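With one protein chain held back, the other chains of the complex are shown just where they sit.
Take a look at chain A:
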Amino acid sequence: MAECGAGGGGSSGDSLDKSITLPPDEIFRNLENAKRFAIDIGGSLTKLAYYSTVQHKVAKVRSFDHSGKDAEQDHEPPYEISVQEEITARLHFVKFENTYIEACLDFIKDHLVNTETKVIQATGGGAYKFKDLIEEKLRLKVDKEDVMTCLIKGCNFVLKNIPHEAFMYQKDSDPEFRFQTNHPNIFPYLLVNIGSGVSIVKVETEDRFEWIGGSSIGGGTFWGLGALLTKTKKFDELLHLASKGQHANVDMLVQDIYGGAHQTLGLSGNLIASSFGKSATADKEFSKEDMAKSLLHMISNDIGQLACLYAKLHSLDRVYFGGFFIRGHPVTMRTITYSINFFSKGEVQALFLRHEGYLGAIGAFLKGAEQDNPNQYSWGENYAGSSGLMSASPELCPTQRARSGTFDLLEMDRLERPLVNLPLLLDPSSYVPDTVDLTDDARARKYWLTCFEEALDGVVKRAVASQPESTDAAERAEKFRQKYWSKLQTLRHQPFAYGTLTVRSLLDTREHCLKEFSFPDPYSKVKQKENGIALKYFQGVVRALDSLGWEERQLALVKGLLAGNVFDWGAKAVSDVLESDPQFGFEEAKRKLQERPWLVDSYNKWLQRLKGPPHKCALIFADNSGIDIILGVFPFVRELLFRGTEVILACNSGPALNDVTYSESLIVADRIAAMDPVVHSALQEERLLLVQTGSSSPCLDLSRLDQGLAVLARERGADLVVIEGMGRAVHTNYHAVLRCESLKLAVVKNAWLAERLGGRLFSVIFKYEVPAE
């Protein structure tokens, strides 16, 4: 990794601002393809946004172009895999101190190869100051955008596109950040921006907002008055002073006026009756810390009170706070939260944003990119390329402090297709995909972080093995290892860095990192081989099933689904067996399953249901390639079709572990159709539909699914949702409540998790749920 002043010690930045060399693979990535720019220059930080395209290697699967018998040869794979270049869109945001601005502009100029861009959107107070510099260096015309419009646009964008963007701050709880699940309807809300002054804006829709009030007592008051009182020049230092002070030495409290009697009167003696009320004397000295603390309380309380008064007047209960006064400072988040709770008596929620500092830049960018309709797309935070939420509290994390003072990154990938809620969710606003919140559960967090650390060697090995022809695979795999390892270490210290930490986010981060180093699908060959083997067994399995009586067959089908689910390269216990014994078969898997009664066992209820009328349409979320999809899911699908139930089979859009992808599922379905008339005619008659989920995660977020899938589920009147696999039915969605019947099944292939659930390795979860009447 190239050494750079920026990446090292941020505190010494002043002397390095002219001479830093920025490593292109670290900070301003993908500049050569950058096409749109926006810049937000604040009082001390600059935020640069640009839109660029990223070339990715992707593994594509394609059926062999012959329908003859050759493909049926034993050693012949069922389809071919080719690695192709794919171009995707990505938004890059970089935040750095204003002292670096010239060096950064020079760097951009040198690396901007073939942009046709002529204009740069600019916002923020500093946009005026640096206008000439930007125009001179970049030869782009500076187009100034309204600060507030940019802020609101940016806020809407992050609230819609970034899961766990908003959080509440709870002091004394661990962690202090309580992330909010994304509300399907973000409007209306109040945005209180605490810059030098305070602006209070009511946001009603995407395009409609109203500036309803403000106050001149804001961050500038804290800073200016604080500097006068304490002779401390820097904002951060003032906050630091405040965090050490005792305001009661300066403020007149209720107990100072009432004496000890406040208790009998039901008054809280610690309430401030008069800010600085005790400093009205000539013959006493006050400490800097105490005065700074008093000032901080005075300003935070005042802003909180005004925000509550405005929230009440406009009947709003969600208030987002931003601006430099707040920006990542636990001290101010704490005092503002206290004030909001106090003045609203808990009726108003003070919320903060992970990417608050980027709102202006995001908004300015969106303004400039209106013709590209960025709001039509769904975007996803790229965990590999984003710094995450740094704690600004030096006590909390001294090492991160130094880093956050230099370069902070956010990358967002434009997703192929818009993502929406599954219409079958009972209450989208309260849906939480993840079963365990690892930010909350320290024991589980330790376990899973260690688990992912230990699995890293194997993942690296597999990544290298997946690209035998590549000369630099080992080198890239090593970079991947370093990147993911450092992410895991960050998460150990700051579990809240990317919102709520979950098994899903750990898995997704790993996928993003793999992709970043051009390992698009490390399991493509494994999946290809397993699909080939499983296809050969399909007819035999189906024949055996068909020979059973009805009741016996239902149980066998369910066991097949479960047994198929044992084949999962994501779980260490299984990959150990599979690596050592490739012949590990379907029947053996069935034998490994726990005997009934299972750990969670509502099979009898399910069987009873099957004796009733058929479901209209089943939506099935498939898990693994190979035995799972071919010998587990397809026979189950076949039975449903047989009963007269239509089936929507949903597979991942992109690769994740050995999960079956949508394009693989198409080939597999074709191959099965060629062998099986039931599947064949169902595909022909569109009673069996294959769709993509819009996701590339081994887990499942039912609030971010491909729009096509959602539309189809609604059109076909899906009345049964089947979710299989540990990632989709245990790590996520275990507690998901649907409007229709649901079946969640998985084999617990992790001993620790099994124990936690009260079972043993290979315990079975069979959870059939019927919505309450």
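The rule is short, and it goes like this: contacts are C-beta pairs under 8 Å (C-beta built on N, C-alpha and C of every residue); 3 or more make two chains touch, one makes a residue touch a chain; residues count from 1.
Simple rule for what comes next: contacts and distances are computed from a predicted model.
One chain of the complex is hidden; its UniProt record names it "Pantothenate kinase 3", one of "Exosome complex component RRP43", "Aspartate aminotransferase", "Pantothenate kinase 3" or "Small ribosomal subunit protein mS29". From the set A:64, A:187, A:286 or A:447, the residue in touch with the chain omitted from the display is A:286, counting the whole complex. Here one chain is not drawn; of A:170, A:274 or A:341, the residue touching it is A:274.
Contact with the omitted chain, checked across A:83, A:252 or A:689, is made by A:252.
Residues of chain A that touch the chain left out of view are 195-197, 199, 211, 213-221, 223-225, 227-229, 233, 250-252, 254, 256-262, 265, 271-282, 286, 291, 298, 301-302, 305-306, 309-310, 312-313, 343.
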